[in-house]
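Up next, subunit A:
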Amino acid sequence: MPVTNDKNMAFIMINKKIASLLCSFLVLLLSFSISSLALAEPINHRLVSVDGNATEILLRLGLGKQIVAADITSQALLPEQVENLGYHRTLSAEGLLQLHPDLVIGSNHMGPEPTISALKKANIPILQLHSPTSLKQLEINIVKLASRVNADSSAQKLIKQIDKRQKSLLKKLPEKKPSMVFLLDIGERGLSQAGTDTTGDSLIQLLGGKNISQFSGYKSISVEALLAVNPDIILVGSRSDSLDSAKKLVERQPLLQHSKAGKNNNIVSVNAATLIAGLSLGALAEAERLADRLY
Partner candidate 1 sequence: MPYQTLFRKLAWPFLGTLLVIGIILSLTSGPMKLSGWQSLLTVWDGVFHTELSRLSDYEKVVIWDLRWPRTLLALFIGALLAICGAVTQGLFRNPLADPGIIGVSSGAGLGAALAIVIFPVSFSVFATPVAAFVGGLVTSLLVYRLAQSSQGNTSVLILLLAGVAVAAFTGAVIGFMTFIANDQALRDLTLWGMGSLNGATPFMLWLSALCCLCLLVFYQYCAKALNALLLGEAEAAHLGIDTERLKRQLIIATAIGIGIAVSASGIIGFISLVVPHLIRMTLGPDHQRLLPLSAITGAALLLLADVAARVWLAPAELPVGLVTALIGAPFFVFLLLQQRQRLSTL
Partner candidate 2 sequence: MMTSLTLQHLNIAHDGRSILNIEHAEVEPGEFIAVLGPNGAGKTSLFRAITTEWKPSSGSIFLHDKNVDNWSRRERAKHLGILPQASQLTFPFSASEVVEIGATPLSLPTDELVSQTRFWMEKTDTWQFADRLFTSLSGGERQRVQLARILLQVSQAKKPPVVLLDEPTSAQDLGQQHHLLQLVRQLSHEAHFSIVAILHDLNQATRYADKIWLLNQGKMYAQGLPQEILTPDTVSAVWGYLPEKLVTQAGNNVLI
């Protein structure tokens, strides 16, 4: 422990005084600004979000601090840990009630049914949003959600921003629609391709591509079939944001290097975490990143 002499001590004392003065001034300033903000949005909610997409919207609306608990997929999005409610389809009714939430936000898939009816019985407002498959739906969700948490003005800003981003994204897209496939590499069990009603497909639409898969849901596909279709672009979902899934896939299946996508260096990794809860803001950002990378 360093020895402190009197001089030093005095210096620290003065410093402290100045600091506290400064602090109180700042607090005063802050409280003013907060009170002025509070005029616009006076209610501080206790929000529970059990849908990653909704959590992302809440964060962008500046309401992250109001989230008191979230489901397991939302946890990674939040800057700090809140209470974990587990999987959004096996929610515990008492676990939710115990939080005394002002609003529970989830997707149309949240459950189980008895938990939802218990929430209704306890007069806890629930907002169920459809998992969006297009930016249009995402915007509708933002409006719906914002109206419930008194954040209409920030929602308008956010929507404007999305529209702007969509327009600039559109400009980058090539005229002729490239054929695309979105793959999930499931290791030993092979490859799984995203069908029509998946978020992977929504991502392809956003990138102005044409999904080679015409059926619904995820279906397995062999490398041979993939080579036969020979898409222009191969998107490979990655479980982490390390984005090395494309590299790994090509290492494991060197044949893919000879495909159209392989030759043109168009086998790219996608952060699949952004696609878990439907077409989200994260997915839009991922599409922008991919557009820059591909076109």
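Methods note: a residue touches a chain if its C-beta (ideal position, glycine included) is under 8 Å from a C-beta of that chain, and two chains touch if they have at least 3 such contacts; residues count from 1.
Candidate selection criterion: all candidates are chains of the complex that A comes from, given by their letters.
This one's a predicted model, so the numbers in the text were calculated from it and none came from an experiment.
A.B. asks: Sticking to the defined contact criterion, which numbered candidate from 1 or 2 is in contact with subunit A in this complex?
C.D. replies: That would be candidate 1, which touches subunit A.
A.B. asks: Where on subunit A does candidate 1 make contact in their complex?
C.D. replies: Subunit A residues touching candidate 1: 69, 72, 83-87, 89-100, 108-109, 111-115, 118, 121-122, 198, 217-220.
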